Each structure stands twice: as C-alpha cells, then as structure tokens.
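Only a single protein chain was left out; the remaining protein chains are all shown in position.
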C-alpha cells in the first residue's frame, strides 16, 4: 500500500518558502512552517486569502508557484496522495449512485477493503445509516457533508496505520463544519480530537467558531 | 413591474397546513404560521429536516404536496416570484462571465435597471469592488457568496418599494452565513437588521450562531 | 378444409418461412410482453409487502 | 401553485369521470375489465386465425404469403391508435392534473412500441417475397419507423426522471408535441417519396375476398382487446407501485387474496 | 419596455458568453467539419459518388451540429442556479426563451451556413446548389433549435444529456431535412425549389409560434 508502513508511521509536514499563484496573481508567498503529528493546525484568513489554495497544494492537487511542501512519515519522504486526505467543497460523490456504492468505490480506489459492516457502522456514527441505499443526489446539503466525513473516517479506520493508534494519514479539511447541524458539528469536533489523540495530524480552515479539544494547536493567518 | 406597487407594499406571509414531499417521502406536514413585515423568521432543524425544501416552496420554486403558502402585499395576493428573493446554495452566477455582467443580467431579468455605479457601489460594500471584472469562476468560495448577497441588495435597492423605506420584496436566505469570513458575517447581520427596520421581511436558515439585531423574531423548528 | 395436407399447410405455398416467421415474431413479442408484465407485477407486490412490514 | 388532484376533484364532484379518475375507485374496475379483455382477445384470436387459415382462400396474386395480413394490418393500426390514445391521456393529464391519466399514457406506450415492432417485422417479412426486399423507404413504412422512434423517445424521457411526478408531465408534453408532428411527418415523408419516386411498390393495392376481410377485422378486434388488457395490467402494477402508502390498496389486495 | 430590457439582457448575455468561450460556437462548427470530412474516407473519393451523397451529408451534419449544442440552452444555467432567475422574472418566460434561442440560432445558423458552401465544393457540387444549401441551412438551424428547445427544457432535470436530446428531437426534424435537402436536389436537377422553400418557411414560422410556449411549459414542469 505504498510508502507508509502503518505500524510506525508518524506524520510530519515541512513547508518551506511556499508561494502560490492563481490566474497569474500571487495569492501568498514565503510561507514556512512545520507541523508535527498530534497537532491541530488552523488556517485562517479572510475570504480569498488563499486557504483553499494552500490545502490543495498540501494535498498534491495543485502545484506551488515556488518553495515546497514535504510530507514525512518517520522521516521518509512520502507522496502527498499517500500522506494526506483532502475533504473540500466538491464532495466527490456521484449523484446517481447510492451512498454505499460511492463509499465502496472510494475505499477500493485508495486500496482499502471496506466491508459492508464497516460502511454501515461509520454511517451510523453520523446518523446516516438509514440513507445507505439512497442515491446521493437526493440528499440534503448537510447529509452530503456527513457522507464526505464518513468517507474520511472509512479511509482512515481500516488502514493498518490507525489500528495501533499511531495517526494514519493526515487530514486536510476545508471548511468541514459548513452545512452541518449543531449536533453534528460537535460530533465532528470529537472525531478530530480522537484523531489527534491517536497521533494524527489535522489541518483545517473554518469561518465558524467550533471548539475542538486538542493538546497541541497551531494557527496560521494568511 | 407586476403586482407590487412599491410605495405601499407591506409584505405578509400566510402558511396553512403546508406539507412537502421529496422523492415520495413526506418531509414535513401540517405546517401553519404567519409572518408579518418587519419580522425575522429563523427556520431551524437538523440536517435533512426540510429547511431548504420549505424555503424553495415559499419562493415558488417547488410545489407543495398539500396545503398552501400565500404572499400578500397590502392584503393583495401576489405571486411568489414577485414577493420574494431566494438565495440558496447554487449561486446563480455564470462562471465564465464577469461579476458585473452577471449582476447586470440578473437586474435586467427582474425588471430593474442597475446602473454601473449602483453595481460597483454595492460590490464595494462587500469588499468586492476590485473583482468587478473578474470572471466569477475564479473567485474563492466566500467571494462567491458575497456576490450572491450583493445581488440581493441590488435587486432590492433600486426598486421603488425600498426607496421610501417600506420593506420591498421578502428575503429568503438559505444558509447565508456559510463561507463568509467573520467580518462579512457581521456585515450581513447589519444588512439584515437594516432591512427589518425598513419594514422588510426576512426568513433564513442557519446552523451557525450569528447575532442579528431584530425587534421581532420568530423561530420554527422543523 | 382448404389444405390438401398438413405439410401443405406448413409449407404455405413455399413461403412458410415468411408466414410462420411473422407469426413467430408476433408470438415472441406477445410472450415477452406477458412475461415482463407478470414480472413487474410480482416485484411491485413484493416491494409493497416489504413496505407494509416496515 | 400547481393544481392538486383534490382541488380538481372537488370542482367536478359527482360526475362519473371523476369518480373513476381516482386510482382507488379505478383499481378494482380495471381488474374486472382486464380479465374480460384477455378472454375476448383469446377467443377472437382463435376465431380469426381459424377463418384466416382454414376458410379464407389463397390469394390470386400473392399466393399464401398474404396470410401475414391478419397480423400485419392490425398491428400497424394499433400502433397508430395507441399513439393517439397516449397523446389523448397525456393532454388530459396536463389539463386536468389527474395522476391516472398520466399513468394511462405510460401503460400504453410499451404496447404501442411492441405493435410498431410487430408491424415493421411482419411487413419486412412480407416484403421480401412480394417486393424482393426486406425494406423500402415507402411513406407508410417510414412513418411507422418514425412512430417507433417517437415511442422510444417518450419512454426514454419518462424513465430518465427520478421524480415520477415530473416525469409524468414531461413525457406527457413530449407525447403531445409528437402527436402534433405525426401528420406533418407523414405528409412530408409522402411528399419526399413522390419526389424521389424511389419505390414503386407500396402496400394497399390489391382487392380482398370477403372472408379475408372478415378474418382481418376479427383479428383487429383481438388486437384491440389484447392491447387494452396489457395496458390495464401495466396500469394496475403502476398503481400498486405508486400508492404503496394508501390504505385502500392494502385492503383491496387483502380482499383479493382471500 | 421592461420586456425589451429583459430580452436584450438575455441576448447580450448570450453574446458575451459566445465572446468569452469561443468553443461554444467553434465546437459545433468543428463537429460539422469532421462529419463532412469523414464520409469521403468511408465512401471513396470518386466525384460522382460524392456528388450523390454530398447534399445529404452536409445537411445531416449541420442538423447534428445544431442539435448537439442544444444542451447549452439551459443545462449550465440549471446547474449554477441562474435558471431560477429566469423563472422568477416578471416577464413572460416564453419571450425570454425565444430571445435565447434567437441568439443561439443567429450565431450557429450564420456560422454553419457560412461554411456550408466550402463543403459543397469538397463534394463537387455546383455553385447554385451550394448557395441553395447554404440558404436552407440558415433556415433549418433556427427551426431545429426551436423544436429542440422543448426537449432541452424537459431534460434540464433529467439525466441523459445530449444524446437523449437527439433521440427526442431528430424524429421531429425530418420534415425540415426533407424540404431542405429537397430544395438543393431540385436545384441540382435544374428544377424550381419554390415549393420546398415555401414549406420550409412555413414549418419555421409554425415552430416560431408554438415552440417557445411549449418550451416555457416544459421548463416550468422540469424545474417545478
């Protein structure tokens, strides 16, 4: 399953003099920071400051204009696709397929073998079990978001790296609380805390004030 | 310009035994309430409770399964399209056109004659003046939302109904604070308060806690 | 009986293939339609019973 | 706001049409009608085929192959009649907003398409020995083919909506547009055909013996009853699918199974 | 007054979009070009053969190209929510639809009929036939788009895209095809194409009168 050997993987992100451009305009420049496993990093800034751009670069979905961002697992360099999971505005679910079919596909693509039980267990945690066979296109905005988060957990849960409580892939969450109702927001905060306690690394953006219990926190203002 | 004669329009919404279905399933039923001009109505409920469905029915964009919702302007029945403005998840801007072109089109379609000054004035209020000629597709999530809100104000501002401070069309806002940064959230809250003071009627949904100063508030829990 | 023999009947004056082919196509179409009708009804009833049980 | 069925029912309360426009009242009636139609179709087909094969004489020009006529012509007629019926119910549905009308349209379409296929295939099989080719671009043949396309379009459209109510009205509209176009298409194809003078051969020329005509008419009625029975069956299945929440359906089915 | 404002806004926006995304009109043109240039490879290049099929290939190619741009009418707007602006407008929906179809027809009709003579030459057709074909393409494209707008409106909320549109629309365009190609054939045979042209025009006027209304109804159905 690629470069990460679960049992020992401790993630670490090193960003050096990173710069980004969109449409020929500089969005940010000369950004340097280091994030260690077990840390919660919040990226803040006004609308258009470049938060989404930064997260997409870290996830390997966009190219930096300058500088670089390197993911290390136990000091070995790993590809962003193997090091991090990105959840953004587009939810990466097909409208015509059912929630379950979508999740099974995503799991298989990233090399996991999600059993039916596993899927329904995780959906249950987000109160979506009853909708497991609904086609995704018929869900409400918040229900869609819950599905995205369920996928995040699914891809984390049965990877060897997580089973012994050592973090697993880093999470890159772009506005994860948007569209969730208050209860689910709290629930997500708990999930993030648990990830951090297990030695995971979480980077998120949010314009909403949601308390996340975390031992180590960092913040970047773009 | 249709049924509303601005100078005297005082909006009133009467909902009686309203029921909605989506995909053959009942979403809510037997909903009755009255909203008077100058009132802020918050529709709350968990994800999937039917908030978006309700707002779309009130805007005349979806059909009710039973019961009915009637808009009155000074006790005259008016069509939903004339009575209310809806701002939802889809932002109704074309990605390829510039912000300005999009706004001018929307204004013309709803019978307004938005001058260039007017457009740039309103964009300025939301800190978007510099992007007036950017194509919409290149904006960040929050910048897009700001544009939707600018359109809302634009369609309100130069209608006769508002110029003398008597309300104008009702606003139906589905999650208006989503994606906005903290400053802009506060700004939007001020705009809504002003609308209410002017005798307007605002119905909104939100999972975020944002303080809106209002004399009369109502809440429905779905 | 206008036919001299059953063989003559089946032969249809040497055009048996076309005549019986036509009737065969009709028979196929009718049977296929009946089968799909029946199947649709069965599955509708099954769905209904499942629905009522919930 | 869209007119709901209860509103329209109130307005026309008391008339027989509206009594049976509700699925609850129609369902049992359709069941009885359906049985009757199956029986009539079977009996008439038996009689018609007997006359057609054992009474009607050999045709002077064509020999035995003309016996295809007993199914070809009824199928060709049915496909046109059913399209018209479909468009009629579509229009009724759009104007009055009754669910049952849309369901009638949906129930008719597959049978109409099957009739088109039967007319096309039997016609081709008849054409080979008489014209020496399976297919000519004759006006009547060509318009049957186009009618088949219209059926397919209607069914594809109805199937491509997740929301059945939307699908109902959308496909009803396209059925109406098609119905307006059918005569236009027919006459332009005919006109095209004379322009090119392509096929000198076309059906509908030879005179028929009385027994042939009798057999053909009886078969036509058999086809009528078959199509009505099939459509009613499909309609009842559709009602079962759509009215799964209705109490009356449960009661009716329970009563029927006892 | 306000109706004029709204319709000009629709047309202006359409033209702005054409200017912004050249592919909107260049792609149908490319498709046309490709269809027209594929046939000689499959049929062989003798000019007698080509002359025979030329009119048909060009006309069918133009119709297909126009048809494939039908989803552009409403699909993108439905996706980004702009369609609701149109539905909520106080002006009559049919007029707005007509404005939009008119803009598309203008752009596409002119582009396609402008390149038609070029292809006619490829297929060894004489000049007068080429001119007649060009004229007929110019008349046929609006008719097709008008009829097609009904299907496009219905398909806004359905799945199936461009191809289902084709299935719904193409059978309805057969008269246009017959009269259009027929007129060119008449010219090729040295006869008068007056009857075909008259019928073509009549069909176009009929479509102009009925289709926007039907499309408005269709749009209301599919967005309800």
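Note that the chains take the letters A, B, C, D and E in the order they are written out, and that residue 1 is the start of every chain.
Definition applied: a residue touches a chain if its C-beta (ideal position, glycine included) is under 8 Å from a C-beta of that chain, and two chains touch if they have at least 3 such contacts.
Small disclaimer: the values here were computed from a predicted structure and weren't measured.
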Which of A:106, A:139 or A:188 contacts the chain that the document leaves out:
A:106
Full-complex contact with the absent chain, from D:79, D:98, D:122 or D:160:
D:160
Touching the absent chain when the full complex is considered, from D:53, D:70, D:149 or D:224:
D:149
Contact set of chain A toward the excluded chain (per top definition):
1-2, 59-63, 81-82, 86, 88, 90-97, 101, 104-111, 113, 135
Which chain D residues would touch the chain omitted from the figure, given the whole complex?
124, 133-137, 145-146, 149, 152-153, 156, 159-160, 189, 192-193, 196, 198-199
Contact with the hidden chain only, please: which chain E residues?
22-23, 26-27, 30, 34-35, 38-39, 41-44, 49, 52-53, 55-57, 59-60, 63-64, 68, 159-164, 166-167, 170-171, 174, 177-178, 180-181, 185
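The criterion applied here is as follows: only the chains that are shown with their structure count from here on.
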Where the contacts of chain B and chain E overlap, which chains show up?
D
Between copies chain A and chain B, what's the superposition rotation on C-alpha atoms, in steps of 5 degrees?
180
So the centre of each chain is just the mean of its C-alpha atoms; given that, what is the distance between chain C and chain D in Å?
17
Return the distance between the CA-based centres of chain A and chain E, expressed in whole Å.
47
Can you list the chain B residues in contact with two or more other chains?
23, 60, 63, 89
One finds touching chains in the pairs A-B, A-D, B-D, B-E, C-D, D-E
